[in-house]
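All protein chains but one are shown at their positions in the complex.
So, chain A:
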Amino acid sequence: MNEETLLRETLRHWSEQTRVPADLADRVLDSRRRRRLPALAVTAVTVAAVLVAGMFVLPGAFRERPAPAADATVTATVSPPPPDVQTDTENDPPRTLIAAGQVAVSAYSTLSWVPTGRGTETVRWHWSLYNPVSGQYEPTDWSWVDVAPGLRFAAVIEGDLPARRVGVFDMNTRQVVRWIGVEQGAGAAYWSPDGTRILITTYSGPPDELRWLNEERTMSRGASASRTGFAIADASTGQVAFRSFKGGGRRPGFPPNADNADNADGPSGRRDFRWSEDGTLIWEPQVLAPAQAFYDLEGNSRPAPPDRMEGSQLAGVSPNRRLIADRGRPPGPETTVKDLTTGEIVGTQKMLQLIAWADDGHLIALGCAGACENEFSSALMLVSVDGRKVVQLSSYRSNTNDPDVWDPLLTIR
């Protein structure tokens, strides 16, 4: 191929990798209006000063929650898919970026069970992380990955869990720009919704260690419940505050290792803390209702946020907070979207699960292959709220029940 032609093609392809924000005009016009309001000038300058100061902390600086990439309209009629849908339906696992609207597959993982030498086994995750420069997913050695909103930084942990430090990894330069020491032992790390802090759950022993109780490996018992608390780290400064958390992850009244009934998060002793939707509280899963127990950032018990909606689908409430994803009628596959206020069904989709909202009119879903003879053969789909428009985003995974199968990490981009 002629080099000049190749260069032209490469530039054209690369330029198409960018995401086009839907609110560019608003950003410009809003900032102009702010500048024209003298009464707000002091506030605006203060905010600008804080933002500029922040820029020197880390290359590129952490952003506020990225704006949705697609137009926000609630509709049950056919609407065009988000303008920047990227698919890879040919490779399993995917090779190039999968994204639609505000959501991207920022990484994916597979897992394997490894013996500990104590008659127990523990999980080892294998992560492939998106590289914005190459536009591809690349295998990594990290044992834990969580990608911050904006796809610029990832929180990473190396080696066996729990580990003594958490890294802030620049996805562009492929370098760890900061290590955060966690002497209590980091077993999980999650970015706050605004991408500025990392919530680290600490464990004194391997959080995923378990003992199989039968040869078929269908029954297991967590080797120990070793959760000791949590730490919140400022990603820009590396400052970290640890809070011990009594109870070790066990719900009062349950004896240790009673058929795993004490554990809502998995078959082992893992019981991670997660951020609330607005990043002001944290929560842990519970076996008995309510499914989540909320705490403030000091670890004090708090009531659930008043606007929290408990849904049956991971996607939850739409970005404009008018719709909620829900299950459909059996035998399925079927999912529904309901009006949050009235409960009325505004759309039905032939999907297995609704995983995330791409925009207010479309969702990322798990869809069956063919006529859904096998529910474990599924692909990521983009589906409109009314269910009429479906775009296949990934290849079909032959058996999603298999630990070897890749599991996507979806992140707001």
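Just a few scattered comments:
Definition applied: contacts are C-beta pairs under 8 Å (C-beta built on N, C-alpha and C of every residue); 3 or more make two chains touch, one makes a residue touch a chain; residues count from 1.
Here is the rule we go by: contacts and distances are computed from a predicted model.
One chain of the complex is hidden; its UniProt record names it "DNA-directed RNA polymerase sigma-70 factor", one of "AzlC family ABC transporter permease", "Molybdopterin synthase sulfur carrier subunit", "Nitrile hydratase beta subunit domain-containing protein" or "DNA-directed RNA polymerase sigma-70 factor". When the missing chain is restored to the complex, the residue among A:T116, A:N131, A:T348 or A:Q392 that touches it is A:N131. Within the whole complex, the absent chain has one touching residue among A:R8, A:R118 or A:R329, and that is A:R8. Looking at chain A, the residues touching the absent chain are 1-4, 6-21, 24-25, 27-29, 31-32, 55-56, 59-61, 63, 83, 131-136, 138, 150-152, 170, 172-175, 413.
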